[in-house]
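Here's a structure for you.
Every protein chain of the complex appears in place save one, which is left out.
Chain naming follows the written order as A, B and C, and within any one chain the residues start at number 1.
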Amino acid sequence: MALTQAELVEIFRKLVLIREFDLLAVELRTAKRIYGAVHPYVGEEAVAVGVCAALRPTDRITSTHRGHGHCIAKGADVNRMMAELFGRVDGYCKGKGGSMHIADFGIGILGANGIVAGGMPIACGAALAAQLEDAGGVTACFFGDGATGEGEFHETLNIASLWKLPLLFVCENNRYGAGNAVESVRAQTDISLHAPAYGMPGVSVDGNDVLAVRDAASEAVERARRGDGPTLLHCKTFRMLFHAMRDAPQPDMRPTDVVAAWRGRDRDPVTRFEDHLTSRGIATAVEAQRIRDAVKRDLEAAVAFAEASPYPDPHDLLVDMFAE
Amino acid sequence: MALTQAELVEIFRKLVLIREFDLLAVELRTAKRIYGAVHPYVGEEAVAVGVCAALRPTDRITSTHRGHGHCIAKGADVNRMMAELFGRVDGYCKGKGGSMHIADFGIGILGANGIVAGGMPIACGAALAAQLEDAGGVTACFFGDGATGEGEFHETLNIASLWKLPLLFVCENNRYGAGNAVESVRAQTDISLHAPAYGMPGVSVDGNDVLAVRDAASEAVERARRGDGPTLLHCKTFRMLFHAMRDAPQPDMRPTDVVAAWRGRDRDPVTRFEDHLTSRGIATAVEAQRIRDAVKRDLEAAVAFAEASPYPDPHDLLVDMFAE
Amino acid sequence: MREITFAQALEEALIEEMERDERVITMATQRAPALENKFGDKRVRFTPISEAAFTGIGLGAAGSGFRPVVHWGMVTFSFVAMDQIVNQASKIRYMFGGQADFPVTYRCSTGGGMQVAAQHSQSPYSMFMHLAGLKILLPSMPADAKGLLKSAIRDNNPVVFFECSRLASTTGPVPDGEHTVPIGVADVKRAGRDVTIVGLAYYVREALAVADTLTTEGISVEVLDPRTLVPMDAAAIRASVRKTGRLVVVDEAPATCSAASEIVALVTEDPETFRALRAPVQRVCAAPVPVPFSPPLEQAALPDRARITAAVRRVLEDARRPDPLAR
Partner (left out) sequence: MREITFAQALEEALIEEMERDERVITMATQRAPALENKFGDKRVRFTPISEAAFTGIGLGAAGSGFRPVVHWGMVTFSFVAMDQIVNQASKIRYMFGGQADFPVTYRCSTGGGMQVAAQHSQSPYSMFMHLAGLKILLPSMPADAKGLLKSAIRDNNPVVFFECSRLASTTGPVPDGEHTVPIGVADVKRAGRDVTIVGLAYYVREALAVADTLTTEGISVEVLDPRTLVPMDAAAIRASVRKTGRLVVVDEAPATCSAASEIVALVTEDPETFRALRAPVQRVCAAPVPVPFSPPLEQAALPDRARITAAVRRVLEDARRPDPLAR
C-alpha cells in the first residue's frame, strides 16, 4: 500500500525524533544529568521506523537494550521516556527501569530488555496471545546480530514457525555486537540463512532505507495476519556511534574508514530519506528543517518535563512489587 | 577404508551386545532387580556402532539419557555398566549415577546425560581440548531429534563451526521425543537443513544401516581431523520399544503398523546386518548364532558380577564430592 | 469427605480453573490428552523441548491478557529457562513500574527418593525464593494442592508451584465443590506443646508420623506446614516457636542457603521469638551432595524419620537453658 504524503512526512519526523533523542541522551549522560547506561540507536533509525510503519497501534513489539528508537517508532511519549532516563516518577516505569527498561503496555510496547535475546520468548508469547485473540494482531520482535548467538533465538524461531504465530523477527544487523564484528561470532554471516531451517521466509533488506524496510515488513505483517506464520527480516544497518556509555563512551575499535562511510549523507538513514523526500518534491528543505526544529523543541520540552518531575519517594520502594 | 572381516564381525557383535544388554535391562527392571529409569536403545544400535567404528579409542564421545548403546559401542565394560544399574560399588560411578549417568573418562566416554541437549556444550569442550592438544583427536556428540528444540543445540553448532572444532554432531532421529512425533515439535523435519545456517555440511543417512552410518561418520571424522570443522550427521532411525520405564513401561502411543514395520527383519539394524554378513559369506548363520550365545553368556556374567558387588557403604556418602 | 490423590487434586484444580476462565491456557512438553479433548489444542498447548522459550511465552502471553499455566516437567528442566525466570518473570512487573500484571503459573515436580539420581532429584525451592518477585507454593496434602493451585492460577503475579514427586500418589480428603486455599497462610497440621517441627512437602507427612510415635513417650510435637514459601507466614511460625520454645525444620534440599536456613533466620532474628527459644534450632536436611542413585546411598542422603526423631530429642535434651517463662 502506497504511503500518503503525510505518512511520509511523519516517517521523516520519527527518524529525526529518534536521532535527536539519542544524541541528546548522550549529551545528558555526558553531563551526568541522567544516570546509568545509554546505548545510542543513532544510525539504525530506519529499522524501527520502517517496521513500526507497517504495524497498527494495537500491534505489539518487544525491544532491546538499544531500545529508545523502537519505543519512539511505536509511538511512545518522549516526555515520559525522558523522565525515565532522569529517574523520575513521571517516567514510564516511575524511575524504576531507566534507559534499558522502557515499556508502554498501553500502546503495545512490551519492554526493552537488558538481556541479549531475552525479549524473544516474550514476543512469542504476545504473538500467541494475538493468535488466540484472533483479531489480526501481530507482534514485531527486535533483536541484534549478537542475539543470534543465544539459544533463545533458535527456540523461538522454531516454535513461532511451528505454531504459525503472527510474528516478525526483526534482526538489526549492525555488524557488531558491542565491539565484536559479526564474522567473529558467527560461523556464517547471512542471518536470513537461518530461516529455511525453520521453514519460514528469510528476507534481507537494506536497513538504512526506511521505505525498503517498511515494504518488507508490510509483506511479512500481511503474511502473519493471514495466519501464515512468522518471517525473519534481516535488516542490514550500522551503528554510527559507540556501543554504550556510562560516565564515558566505551572505546570504539571499529575501522574508522568503515564508520566514516556509513556516516555519509547517502547512507545515513535520516539524511538519505530527507534527500528522497526533497528530490521527489514530497517535502522541501525548508519543511525538513521546520520538522527538525519542532523535534528539538519537543525534546527541550521533554527535558523540562523530566526535570519538573520529582524523584520517587524512597518510602514507595516496595510499591509495584506484587499485583493485587 | 574398507573393513576387515574381523572388524565386520566385531561390529555385529557390538550390535548384538547392545540389543541384548538393553533387552536384559528391561527384564531386570521389570523384575525390580535394578532401579530407577531405563531408556532402551533397542532399534537404534546401528547409529552408535556405526559412529564409534569411525573413532579411535582416544577419541571422545558424549551421550544421552538413552546411553547404554553409546557406551558399549565406545568400548565400555558391560560388567561395570551392569553393576551401575544395580547400584553397586563396582559400577562405573560406584552406584552414584545409575542408568542415565554412565561414564568412562578413561576411554573417552564423557558421560550420559539426563538433560536433553545438556551434553552438547560438554562435547564442544572436549573438542576444544582436542584442538588445543593438536593430536588429531575428535569428539562425537550424540543427541536426539527432540534435543534440536533446545537452545544448546543452536549455540554449540554455531561455536563448533566458527572455531572449526573437530566434532561430529550425531542426531539420532528416531522420529519421536518421548511420545511426540518429530513433526509435532519441529517446524520442518529434515534436521540436516540446519547445517547451512552454520556453514557446516549436513548429511542424512539411513541410521539403521550400520555400514552407511560408519561411512558417513568416517568422512566427517576425516574432515574434523583435517581441521575443517564439524559435520551434522542426521541418522534416521526408530525406537523399537517404549520411551522409558520405571516400574512399568510408559504407554507407547505410536501407530502400531509403523512400529511393526520398523521391527521387520529387513529394517531391524541387527538382523539386517546379520543378513548382510551371511548373504555375502562374511559369516555363517551358525557363526552369528555363536556370537549371540557368547553375548548372552557375557551378559549373564555381567549380572553375576553386579550382584556379587556390594552396595556402597552409606558412610561413604560424602566421598567423591570434591577433588583434592 | 472423599479421598483423592495429590495428582488428581491438581488435575481437578486445573480443569475447574480452565472451565471458570477461558483465558487460562496451558503449556507443557508432555501431551495431556484428557485436557486437550476437553479444551482443545489451542488452549492446551503441547510444546517442543524448549523450556526457555515457553517459559517466556507464558510470561509474554500473561502480559497480553492470558493466564498461562506452564508445566516445566521436573524442576530440573527449569534451569534451562532460568534467564526467563530470574531476569524476566521475577523482575518484569516492578522494573516496568507496575504498568501490567503477569498472571502466569509455573508448575514443576521436585524431590528425591525415586532412584533417579542427581539431575532428576532436585528440591531447589530456595533458589527461587531468593528472587524478589515470585510467589512460591509447596503443598503437602491433596486439599492444599488443589486449593493452592486454584489460588495460583487466579493470582495476578508469576507463581512457581512445586509438586513433590513422592506425594503424587498419596491420598487425602479434599472438599467437594469450590475449594481454595489462600496464598501466604501456614497451616498447623497438628498442634503440640513441646517442640515445633516445620516440615516441607513430603516431610510434613514424615513429621506427622514422628509426632505420632513420640506421643507414646509423652512428647507433644506441633507440626507446621508453611504451604507457601513466598510470602512466608513468619508470624505463624514464630507464634508456634514462642509456644514450644524449640524448632526443628525438615526439608529434603541440602541445608546451605535453603528454605530451612530462612526459617531459622526468621525465627532467630525476631526478638520475642529469640528470647523464647530454649534450645538451638535444628535443620534436618539432605546431605550436601547431588542425590545419589544407589538406594542405600540415596536413603542416607535424604532426611528420614530417624533423623527427625533424633533432632527432636536433641532440642528436648538441651536442658541447659531454663524455660524463660518458667513453665
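To be clear about the criterion, a residue touches a chain if its C-beta (ideal position, glycine included) is under 8 Å from a C-beta of that chain, and two chains touch if they have at least 3 such contacts.
Values in this document were obtained by computation on a predicted structure and should not be read as measured data.
*Asks:* Considering the complete complex, identify which of B:R60, B:K74, B:R186 or B:R239 is in touch with the unshown chain.
*Replies:* The missing chain is touched by B:R60.
*Asks:* Among B:G91, B:G207 or B:P230, single out the residue that touches the unshown chain.
*Replies:* Selected residue, touching the omitted chain: B:G91.
*Asks:* Pick out which of A:L17, A:M100 or A:L299 touches the chain that's been left out of the picture.
*Replies:* A:M100
*Asks:* Thinking of the whole complex, not just what is shown, which of B:V16, B:L85 or B:L162 touches the missing chain?
*Replies:* B:L162
*Asks:* Spell out, residue by residue, where the missing chain touches chain B.
*Replies:* 60, 62, 91-97, 101, 103-106, 110-111, 113-115, 118, 120-130, 132-133, 151-152, 155-156, 158-159, 162-163, 319-324
*Asks:* What residues on chain A make contact with the chain left out of this view?
*Replies:* Residues touching the hidden chain, for chain A, are 35-37, 87-88, 91, 93-98, 100-101, 113-117, 146-147, 149-152, 177-180, 184-186, 246, 311-314, 316-318, 321.
*Asks:* Could you list which residues of chain C touch the chain missing from the display?
*Replies:* Considering the whole complex, chain C reaches the absent chain at 52, 76, 79-80, 82-83, 85-87, 90-91, 94-95, 117-119, 122, 124, 126-127, 129-133, 230, 232, 253-262, 264-265, 268-271, 274-275, 277, 279-283, 287-290, 292, 318, 320-321.
Convention: only the chains that are shown with their structure count from here on.
*Asks:* Using CA atoms only, can you tell me which chain is the most central one in this structure?
*Replies:* C
*Asks:* Quick one: which chain's Cα centre is the longest way from chain B's?
*Replies:* The most remote chain is A.
*Asks:* Could you tell me the distance, in whole angstrom, between the mean C-alpha positions of chain A and chain C?
*Replies:* Here the centre of chain C sits 41 Å away from the centre of chain A.
*Asks:* Roughly how many whole angstrom separate the Cα centroids of chain B and chain C?
*Replies:* 37
*Asks:* Counting only residues that touch at least two other chains, what does the list for chain B look like?
*Replies:* 149-152, 185-186
*Asks:* Name the residues of chain C that each touch 2 or more other chains.
*Replies:* 47-48, 50, 52-53
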